[in-house]
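Here you go, one structure.
Yeah, one chain of the complex is gone here, protein chain that is, but the others are all in their spots.
By letter and in written order, the chains are A and B; residue numbering begins at 1 in each of them.
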Amino acid sequence: MTRPSYADPVDSHSQETVIATRGLELAYGHMAVVRRLDLALPRGRVTAIVGPNGCGKSTLLAGLARFHKPHAGAVVLDGRDIQQLPSRELARRLALLPQEAQAPEGLTVAELIRFGRQPHQGWLRQWSAEDRKVVDEALAAADLQSLANRPLEAMSGGQRQRAWIAMAIAQQTPLLLLDEPTSALDLGHQLEVFELIRDLAARGKTIVMVVHDLVSACRYADHLVAMHAGDVVAEGPPAEVVTAALVRRLYGIDCTLMTDPATGSPLLTNMRRTTEPLTGSAT
Amino acid sequence: MCQAGEARRPLPLMFVWLSACLAAVCFLSLLFGAGEIGPGASLSSLLGMREGAAQHAEEAAFVIHELRLPRTMLGLVVGMALGVAGALLQAVARNPLAEPGLLGVSAGSAFAVAIALMLGASAATLRVSVAQLGALGGCLCVLAAARMRGVGNDPVRLVLAGAVLSGLLGALTSMILLVDQRTADEIRFWIVGSLAGRHLEDLQAILPSLALAGVITLLIGRPLAALALGERVAVGLGHHPRLVRLLAIGVVALLVGATTAVAGPIAFVGLVVPFAARALAGPDIRRTLWLCLPLGPLVVIGADIVSRLVVQPSELPLGVLTALIGAPVLILVVRSQRLPTL
Partner (left out) sequence: MDLSSSSVMSHDAPQTDGAMQASRDEAQVAPPTGSWRLPLPFSAAHAVLLDKRSVSANLLLGGLLAVVALLSLCLGSALISPLAAIRALLGQGDAMAVFVVQELRLARLMAGLLTGAAFALAGCLMQTLARNRLATPGIIGIDNGATAFAVASVVGLGISLAPPPMSLAGAAVATAITFGLAGGAGTRGYRFIVAGIGVGAVFGALTQLLLARVAIDVANSAYPWTVGSLNARSGDAVLILGVGLAVGVVIAQLLARSMAVLRFSDAVAQGLGIRVRLCRLLALALAVGLTALAVAVAGPVGLVALIGPEIARHLSSRRGVPLVGSALAGAVLMVAADLAGRLLFAPIEIPVGIVTAVVGGPFLLWILLRPAARDLT
């Protein structure tokens, strides 16, 4: 199968919802961060959540992973409210990789990945042939076989992030949530991680990630969710939803939109701050 | 810093107000005690009324002049010294939590005294200078730790290190007391930290060093205020940060060593008093220091009065009360979202 251009419009026939929100409201104390959200994310695709700082995108991701209890509404995973799923059951259905995850000192890559098997193990079932096989596959998928016994702190940022993703792979969940997986990485390491993410999507995993950088999101995601001040303001394939008006609304900048001749994804050029004041700009 | 714009109450007015409060508290301190001489008898004795049995009046006069008066005087001196020492140490360590008692300065001083006694020194002659040397050692430890990478810019970690140092020195002191009976007998009552049972002569022994400390403090007030803006700025303004810091540390050692020598280690006063003074006077160290003068004795004598009353007929060590007042303040400071750097 030849890999399609990442930004190809999603084939509407194969589009099927894996995780959805119904009137979801997330709040810190009394301050609503995400408001009455109805969202349906497509199976087997890479969805990127974008928006300015403080728009609620990371909170939304935390809500999808049940890390943040909804104030109102529900998150529905494969037709079931996630609040009703037992913890381990949930961990077999979705994996969450938080931003800047920290591991105890001295842990090796293979040891980290083994922790991903915990939802499938028990006190009396600590290691099976299945575990062995899945861990090896995860190592291979993230191209980390040669680094398996290396301590995490002795690796580059990109390798470390791949090791964390490999741990999530070992969880064998159909759905993978990533919070800014490339936030602290330089350009080369960002590509390293994004390509791994595309790889996983090509093998049938559904991926939902929060991405800081709109251009990367356009380039590597099939489906874009743009948030502003707790609301979703646009949703769909990047090539369709990203417009100069959207960019201006999200970030308060004027720009010219171009199509990347190599990949067909949208590119922003000629960026400058919007001169006239915006109403309701990001706090 | 943030209040720079708003009008602040004038310093002299606050100083006078606090001094008036202090005078009132001193008066109360003469009236109340753990013993049989109640406030009424004390008052009539003070006013020169000789009513009732002559013997009773004589007893009251004795209690007031020989016990409560020295005690109140001592409270005045100890309070001023600890308050100023706390403010100075906080300015030098640039850390609002730096308190001589918490950071091991008092404990160093007590430990030095215990060691000196164990080695055969007699308590009466050497105590003050030994205590000051010990305090200096403690101060230098604090300063060294505060200037270490990773510790200096984390106010809370410095306090932890100081608490550990205090605990260590305290344990060593207890060990000496357990092993050496003579030392234990000499300093058993001193080591708990109290104003009770001290004499005016003790006070006289420390006055010279307190005077010296006062003079130096007056001299370094201005450069210290500049140091609060950062080392570079201070240099730019023509000051010598290193010298100023060393002098300030010397003053802290003089003050804490002297108070520890007479009253024993008393914790938390150096935290509470500058905290209150800063709240009233703002961030300028000079204003803070002035207000520490009436506030320190106010806290110490106030706590001392309470310590005489809560467990009558016996008394509570002063350190217990200052801990009960100071620990909540410590928690309050730590809880505030952003620790102000000094």
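The rule is short, and it goes like this: contacts are C-beta pairs under 8 Å (C-beta built on N, C-alpha and C of every residue); 3 or more make two chains touch, one makes a residue touch a chain.
Model, not experiment: these values are computed from the prediction.
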{"item": "Hidden-chain contact residue, picked from the options A:31, A:129, A:187 or A:262", "value": "A:129"}
{"item": "Absent-chain interface as seen on chain B, which is shown", "value": "97, 145, 148-151, 154, 156-157, 159-161, 163-165, 167-168, 170-172, 174-175, 178-179, 267-268, 310-311, 314-317, 319-321, 323-324, 326-328, 330-331, 334-335"}
{"item": "Footprint left on chain A by the chain that the document does not show", "value": "1, 62, 65-67, 87-92, 95-98, 101-107, 110-111, 114-116, 118-119, 121, 123-130, 132-135, 137, 141, 149, 168-169, 171-174, 200, 202-205"}
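In this section, only the chains that are shown with their structure count from here on.
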{"item": "Computed distance of Cα centres, chain B from chain A, in Å", "value": "57"}
